[in-house]
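One chain of protein is taken out of this complex; the other chains stay put.
So, chain A:
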Amino acid sequence: MLGIVSRKVLGQSLGRIRPAVWALRNYSSAEKQMTVRDALNSALDEEMSADPKVFLMGEEVGEYQGAYKISKGLLEKYGPERVLDTPITEAGFTGIGVGAAYYGLKPVVEFMTFNFSMQAIDHIINSAAKSNYMSAGQISVPIVFRGPNGAAAGVGAQHSQCYAAWYGSCPGLKVLSPYSSEDARGLLKAAIRDPDPVIFLENELLYGESFPISAEVLDSSFCLPIGKAKIEREGRDVTITAFSKMVGFALKAADILAKDGISAEIINLRSIRPLDTPTINASVRKTNRLVTVEEGFPQHGVGAEICMAVVEESFGYLDAPVERIAGADVPMPYAANLERMAVPQIEDIVRAAKRACYRSTAMAATA
């Protein structure tokens, strides 16, 4: 499975074997594959090229080509004034990035993982998020904070936390979490162009995954709207919301559920703040059942917020209690078997969807 996500959209299975000549035509269903890493790299490259005020800073982004190679080639192309290797102080370089943004530059600050952003969280919240408000619009902060978020594989407690809920609760920030390469390109470009501070939560395990990508997405002016979720797969029986890596799991769960006659509608949130509650509610009003999926800790999580938003708006439409799938309420263990148990798996999503459809099934994971 590693690498290719198969999608049951008409014509895409043909795309991979089309002769080269066809690929030159500008069909919107034309078949290129692009990894999330390349999607992010190309988005950064194009935005830096289009706007000389955009610059990149972070640990290892320059000479090392990026800790995860996201900024590969950018130092060579734009020089050390626009790709800055910083000393090891998240608090320091975040403060510096915010100051640069106050003055009018557009920094893209990379955290090696969002776990390290905790060292900088005072500047993110108290300087970046609140400045426009506290200064009554005099100081805008067009800054992007990006980096891998959530669990990777075998990196333990201090490298695996998901920060979507933490940043998602703070007014003044926008919080995005892409899944596919199209998401990565469109949302990163939107984030860089946005005048507000944006938290861009990537996922290390998705960097190497390839997704089909259309010519429209490859165009340098491509941009996705912030605050709009995407319905990855339409369905009638149950709404499953997810973001980042969990979207892939949810899509696989939908395949399994389809075999049991349950048609699941998968919503890729794309945007944690603002949350696209209209899309979610419209979907729940259609399916009458909701399962939220996230990797992060359950208490005060993204799923909790979605559940409440749906209860507030669409209580009368619910035919079953809302189900919430989240990571285990423990710091992430290292051992592979324990780690597997601490994050949601496809089977957990399938079971929850079945419960929401009153197909009785055990609560506990048996994997």
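Rule of thumb we're sticking to: a residue touches a chain if its C-beta (ideal position, glycine included) is under 8 Å from a C-beta of that chain, and two chains touch if they have at least 3 such contacts; residues count from 1.
Assume contacts and distances are computed from a predicted model.
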- Task: One chain of this complex is missing from the view, so tell me which of "1-aminocyclopropane-1-carboxylate synthase", "AP-3 complex subunit delta-1", "Phospholipid-transporting ATPase" or "3-methyl-2-oxobutanoate dehydrogenase (2-methylpropanoyl-transferring)" is its UniProt name.
- Result: "3-methyl-2-oxobutanoate dehydrogenase (2-methylpropanoyl-transferring)"
- Note on the structure: Against the hidden chain, chain A presents residues 63, 79-81, 84-87, 89, 91-105, 107, 122-123, 126-127, 131-140, 171-172, 174, 194-196, 227, 274, 277
